[in-house]
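Let me begin by handing over the structure; questions about it come next.
Omission of a single protein chain aside, the complex is shown with its protein chains in their original locations.
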Amino acid sequence: METEGALRRLKTVEGHLRGVIRMVEEDAYCIDVIRQIQAVEAALNKVSAKILEEHLNSCVITAVQGNDKKERERVLKEITEVFEMSTKV
Amino acid sequence: METEGALRRLKTVEGHLRGVIRMVEEDAYCIDVIRQIQAVEAALNKVSAKILEEHLNSCVITAVQGNDKKERERVLKEITEVFEMSTKV
Amino acid sequence: METEGALRRLKTVEGHLRGVIRMVEEDAYCIDVIRQIQAVEAALNKVSAKILEEHLNSCVITAVQGNDKKERERVLKEITEVFEMSTKV
Partner (left out) sequence: METEGALRRLKTVEGHLRGVIRMVEEDAYCIDVIRQIQAVEAALNKVSAKILEEHLNSCVITAVQGNDKKERERVLKEITEVFEMSTKV
């Protein structure tokens, strides 16, 4: 995985989440807290999409071009699984 | 695309949606209507996942194993795009 | 429920969904079908939001201003439930 980009993004999200915790500690307005939580989730969705993109362009290409049918099936099945889960969170 | 399965599922969803329309015509309770709309969406998510699964096991394998680099990139980019969109709907 | 608006919107979605079914029958490209399904879902989300808005401005106001504590609790609990479900579909 191209670690740098994902790491940087996740640390930004961590800072954002810490900001949300501070809001709750300072008794911020509920709806403002919910909105910030939703912003954190939108940022996490972007990180996931980036990681998936890199995964497709590395592991998936290797597996699909390789000779191991089982491995190819496994790798493709995982894509469907994270796609399906992404519609649920 | 393995057309039969997707078609059958989509027609079931269409029947479900027509049921929701009838509920609104008969002035059903708002929350019950919203719950049925959410059930329709959950069913649509499953159809999408099925179609993606077949797509990965046909077009994507062909493109990734093929010699056209542009085509391979296009096909993999689309996967990321529908994944990213799936987090938004 | 303000029936007219919701009905009109749902019938538009039904037409959209029928278009998706036609795409599958005509063997359209998988990714295009998935994108159209996602567009249908986005439209359904808007219908749900509209119905919830009307519900809040009618039933919820009545229940919260009324004297029946049980009814008030029930009505507010439903809001949380459809909110929670909305994050899952």
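Here are some notes:
Per-chain numbering from 1; labels A, B and C assigned in written order.
Keep in mind that, in the parts below, a residue touches a chain if its C-beta (ideal position, glycine included) is under 8 Å from a C-beta of that chain, and two chains touch if they have at least 3 such contacts.
Note that the structure is a prediction, hence the values are computed from the model and not measured.
Take subunit A: the residues that touch the chain left off the picture are 1, 3, 6-7, 10-11, 13-14, 17-18, 20-21, 24-25, 27-28, 30-31, 33-35, 37-38, 40-42, 44-45, 47-48, 51-52, 54-55, 59, 78, 81-82, 85-86, 88-89.
Residue positions on subunit B in contact with the hidden chain: 87-89, in rising order. Contact residues of subunit C toward the unshown chain are 45-46, 48-49, 52-53, 56-57, 60-61, 64-65, 72, 76-77, 79-80, 82-84, 86-89.
Throughout what follows, only the chains that are shown with their structure count from here on.
Taken chain by chain, the contacts link every pair, so each chain touches all the others.
When every chain is reduced to the mean of its C-alpha atoms, the one closest to the centre of the whole protein set is B.
Subunit B has its Cα centroid 21 Å from the Cα centroid of subunit A.
Centroid to centroid, with C-alpha atoms defining each point, subunit A and subunit C lie 26 Å apart.
Multi-chain contact residues of subunit C (touching two or more other chains) are listed as 88-89.
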